[in-house]
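What follows is a short report on a single structure.
Missing here: one protein chain of the complex. Every other protein chain is in place.
Up next, chain A:
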Amino acid sequence: MSGLKMPEANRDVLSRRAEIVSALRAIVPGEGVIDARTEMRAYETDALTAYRQMPLVVVLPETVEQVSRVLRYCFDNGIKVVPRGAGTSLSGGALPLEDGVLLSMMKFNRVLDIDYSNRAVVTQPGVTNLGITRAVEHEGFYYAPDPSSQIACSIGGNIAENSGGVHSLKYGLTTNNVLGLEMVLITGEVIRLGGKHLDAEGYDMLALMTGSEGLLAVVTEVTVRILQKPETARAVLVGFATSESAGRCVAEIIGAGIIPAGMEMMDRPAIHAAEDFVHAGYPLDAEALLIVELDGPEAEVDHLLGEVAAIARRNGCTSSRTSTSEAERATFWAGRKAAFPAVGRISPDYLCMDGTIPRKALPEVLSRMQDLSKKHGLRVANVFHAGDGNLHPLILYDANKLGELDAAEAFGADILRLCVHVGGVLTGEHGVGVEKRDLMGEMFNEIDLAHQMRVKCAFDDRQLLNPGKVFPELHRCAELGRMHVHAGALPFPDIPRF
């Protein structure tokens, strides 16, 4: 852990550990409270494995009432709580705190209601993303957001992170596919938002909760929209001699009114790593590779594949292959989906970054990234959700070499600054967590951040839920609450602005 500061541990809480454990056992009986270090080891990190911390104690409640009582107890006793789903966060969102209760929601693992008439599934938060699709696919339905960790990640975690996936341009992010929630505030109050109807009433608390990284409330039930699977899906694999021509091709596809189900780009290092690993038949002479997937009725897909191929030719593609079978389509994707482990084979370690940029800035960003690569002395491979501008640079390093992790982190920070500089954002889908927390100032000024914290203060003014994540500095809500206005200063309507 290179220089990451977490909130100072509360000595009083640490010294009362035994008492806290037994109080929690009174709420969650049996094996639902884990305090042995060997058993807690499984919870000391999430998918951002560079950071580790033993929690005070792990609690696995099974009922909403238990969640409510645990939170109320922690609220009354000033104990921090870190909620955790499947632990697949790439930004350290579930990193434990030494003086905090780690609240695992993975015993909430049942699908509660499948309602095909309303195209809605009501589920507990510990059900995996893919588990929802599995529960409805025999009727031809699926849940659209598909983060690459979908086999393992929980829907509760998807809410916390507003997870995306490769199909988000056409089908939206988690926030566009959630209809309702049940949540428990740190005070133990249970609140329901939305339901099977569209448009939740009042302030859009669903929007604030989705992507709130476990800082606002603990989700105990989720209602999502399901869709009927498209009749068919086919992909075309197109190679280009430059990333500029690939970028122009992407812009022209969108300009032609086509919204592909997925549109992915890989650069030369990523193409080579993936091809060596899965032998998908990627063109090794290409500087940039596009995978464009169209889905829908066959008549539509055939029509659009023709258009996409013509656009690719106009932009000077060096190779073009259209999938003719489901197996071939799967092969096209196999390389892209294995890009991370493929890069893992050519380097002992890698850091996966997650900025989003305006599509048009891609050539500039790729070229400046090569300069940064030289500056930091580390290699980088790029995979890019070209449809929505989400860029995943993979920085290759060796943690066993002195200083390489620090160099990789500095390189990553430079890339994210570059993303913000060209009009993009720090994180497209992995979340801020602890990883990008200290970079928030690159995108937001103090007043921007204060307004985000005010949401936190409305939900959890004692800041007990997941502190140390998202915000670079913790301000007490009372301090934040002061109004700084010049008493009585009048906005004179006679000055030219008015």
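Going forward, a residue touches a chain if its C-beta (ideal position, glycine included) is under 8 Å from a C-beta of that chain, and two chains touch if they have at least 3 such contacts; residues count from 1.
Throughout what follows, contacts and distances are computed from a predicted model.
The UniProt record for the undisplayed chain lists the protein name "Glycolate oxidase FAD binding subunit", from the options "NADH-quinone oxidoreductase subunit J", "Lipid II isoglutaminyl synthase (glutamine-hydrolyzing) subunit GatD", "Oligopeptide transport system permease protein" or "Glycolate oxidase FAD binding subunit".
Residue A:S117 is the one among A:T38, A:S117 or A:S325 that touches the chain missing from this view.
Shown as candidates are A:D99, A:E161 or A:E221; the residue that touches the absent chain is A:E161. Residue A:A207 is the one among A:L4, A:A135 or A:A207 that touches the chain not shown.
Here the missing chain is touched by one residue of A:L14, A:A42, A:L112 or A:A299, and it is A:A299. Interface with the hidden chain, as seen from chain A, comprises residues 115-120, 140-141, 161-162, 164, 168-169, 172-173, 175-176, 185, 189-193, 195-205, 207-208, 210-212, 228-231, 251-252, 254-259, 296-300, 302-304, 356-360, 385, 388-390, 423-432, 436, 440, 443-444, 447-452, 454-459, 461, 470, 481, 483, 485-494, 496-498.
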